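Yeah, one chain of the complex is gone here, protein chain that is, but the others are all in their spots.
Lettered A and B in written order, each chain numbered from 1.
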Amino acid sequence: MDFSLTKEQEMLRKLSAQFALEELEPIAAQIDEEHRFPVESFEKMAKLGFTGIGVPEQYGGTGGGMLEKVIAVEEFAKKCMASAATLSIHLIAPHAILAFGTEEQKQKYLPRLTKGGELGAFALTEPNAGSDAAGVKTTAVYDEKTDEYILNGTKCFITGGARAGVLVVFALTDPKAKTKGISAFIIEKGMPGFSSGKIESKMGLAGSETAELVFEDCRVPAANMLGKINKGFKIAMQSLDAARVGVGAQGLGVAEEAIEMAVKYTHERVQFGKPIAALQGIQWYIADMAMKTEAAKALLYMTASLADSGKPFTKEAAMCKLFAAENARFVTNLALQIHGGYGYMKDYPLERMYRDAKITEIYEGTSEIHKVVIARAVMNK
Amino acid sequence: MRIYVCVKQVPDTSGVVAVNPDGTLNRASMQTIINPDDLSAMEQALVLKDATGCQVTAVTMGPPPAEGMLRELLAMGADDAVLISAREFGGSDTFATSQIISAAINHLGVGKDDMIFCGRQAIDGDTAQVGPQIAEKLNLPQVSYAAEIEKVGNDVTVKRMLEDGYMKIKVQTPCLITCISDKEKKARYMTLNGINHCYEKPFTLLNFEALKDEPLIELDKIGLKGSPTNIFKSFTPPVKGVGVMLEGADKKTAETLANILLEKHVI
Partner (left out) sequence: MAFNSADISAFKDIWVFCEQRNGVLMNTDFELVSEARKLANERGSKLVGVLLGHNVEGLAKQLGGYGADKVLVCDHPELEVYTTDAYAKVLCDAAMELKPEVILLGASNIGRDLGPRCAARLNTGLTADCTHLDIDMNNYVDFLEKSSTLDLSNTKFDMEDTNLKMTRPAFGGHLMATIICPRFRPCMSTVRPGVMKKAPFSQEMSDKCVVEKYDVKLAKDDIKTQVLDVVKEAKKMVDLIGADVIVSVGRGIGKDIKKGIELAEQLTEAFGGGVVGGSRVTIDSGWLSADHQVGQTGKTVHPKVYVALGISGAIQHKAGMQDSELIIAVNKDETAPIFEIADYGITGDLFKVVPLMIEALNEARASK
């Protein structure tokens, strides 16, 4: 099995790492402290084409697929988890439109998202529909006279929702049919009846913006339905598979960086007359961290190449997300521990990385729901 | 109008520098980067390309892996790239190097409207010699230490830095300009589309065969053997000893320190 990257992919990694180092890291602590979404960073990503990954050039994209997304997100996550999340989650909307949209929808919306500097968002979660997506309560009622759907309901915890120019929103078109009655819609910022509510204050990932979205008699042209009526659940699940690989890349990146910092620190920090790197207790920590991170990487890259070759990857996506997420918390925790009191201080980025890493166990499906997905795939063949 | 930009792949000396026991550099163990001043020259060329639509050609002399650097420059926006590479060229000093590069550029042709941009100096050798020497061999006017370049018609105005100020110099194309790095004018990034297409852009390999009959090449003045200068000895300076605590805290202590610093050419 060959995991080697193409020359172009290696260049993409180099560019992503350079961009993360020069543009994202310098403001990572500041945006965390100020709970500020750095619009300027997103605009720079758009200018260079990161926001068009996975979309063909004819729609303003920059081509590539899951591997390219993984590379960019992984490198960003090393320096700024919030920015990695912003890119990773942004890409869900254009990818859903590319996979399920009509030609008109692709022409109209993709260039705005891929190169136009507009943020994308994906709105499925509701106050009562988290792990249980079937609990969606937002409704979309068809109005024959105007050929429009009228949306009513509330979405919550939507990354980038308040700033997004184009959103993929899920609503019930047949409330009795539960998951078989969900449809997807392409919503534009500014549509009458669509507004954003509360901006959440979070434990970590403070440089990405998480919003509540409110739909009050929001009229959406029927032409904005994404995919077929009542077939939205499949769009949601397929989008989540891809999104989970993105979260895996976030978890991998933050873990890799934490290891690098920990190793550097163990050589600098002298206690009892020698660098703590000489202590076996520390060495065993590092060995565990490195081994698990390498395993996470292998699983993640295997999943990405499965996805790029067009094979099913639902089970693997759940596995790599879950594993990389748990590992991200494990590794950032130990790296912080190795740094002792310094790790707990805001002078070092580890306390931020630790807080940021925690989200990977929760969003785009909690660890627990992933185990459900994995068990179902393994046991119900 | 075409701008040739001469670039060099160099070991990244800002990180750990590995030295072999014989005092030569262990290049294999070091990361390579595009020489910073050369990157600045490329940016200046690309700014002119943005304004005029001119052609930008990246030129380097080096071993075959230097192609990777040229592809990066193509991904940044250069139109085509030229790799001058041959065993016979290896080990050239600045004189021999400039002879080979000027022969290559002459081979490709320098038009009335063309310019050659170089970085002021490379961080591995810090000589700042290859640019002016190419200019001499091609019989072109040169302006070195350029911080700003403006072009109107065939007139090029350059802000040329001195230690204690600058000169404004007017020169006409064709000419050669060596550029200094400027933190305010950081070179642009590659773009993702640039990366996608950098392997499709024109790429020329000039080997010994291609250049050996060029009039500017004197076969006995290229490569390690032909270079006028030779390394007689290379060595590492003595390792930094443990620190010294100076005695006292009075005028005499301060004078002792000042004398040490004077001795070490620190002041």
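Methods note: a contact is a pair of C-beta atoms (placed from the backbone, for glycine too) under 8 Å apart; a residue touches a chain by one contact, two chains touch by 3 or more.
Computed from a predicted model, the values in this text were never measured in an experiment.
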Neighbouring displayed chains - absent chain, whole complex: A, B
Contact residue for the chain not shown (choose from A:D2, A:E103, A:E144 or A:E268): A:E268
Residue of B:S40, B:T60, B:T94 or B:T191 in touch with the missing chain, whole complex considered: B:T94
Which residue of A:F19, A:F122, A:Y285 or A:Y348 touches the chain not shown here: A:Y348
Hidden partner chain, touching residue among B:P63, B:G91 or B:P132: B:P132
Of B:L108, B:I123 or B:A210, the residue in touch with the unshown chain: B:I123
Sites on subunit B contacted by the missing partner chain, in the whole complex: 11, 13-14, 17, 19, 23-25, 93-95, 98, 123-133, 135-137, 141-145, 157, 161-172, 175, 183, 227-240, 243-246, 248-251, 253-255, 257-262, 264-267
Interface with the unshown chain - residue positions in subunit A: 25-26, 29, 268-269, 342, 347-349
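Criterion: only the chains that are shown with their structure count from here on.
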Subunit A and subunit B: spacing of chain centres that average the CA atoms, whole Å: 41
Residues of subunit B that touch subunit A when the two form their complex: 68, 71-72, 75, 189-193, 195-196, 198-199
Touching residues (chain side subunit A, partner subunit B) in the complex: 7-8, 11-12, 14-15, 18-19, 47-50, 52-53, 57, 62-64
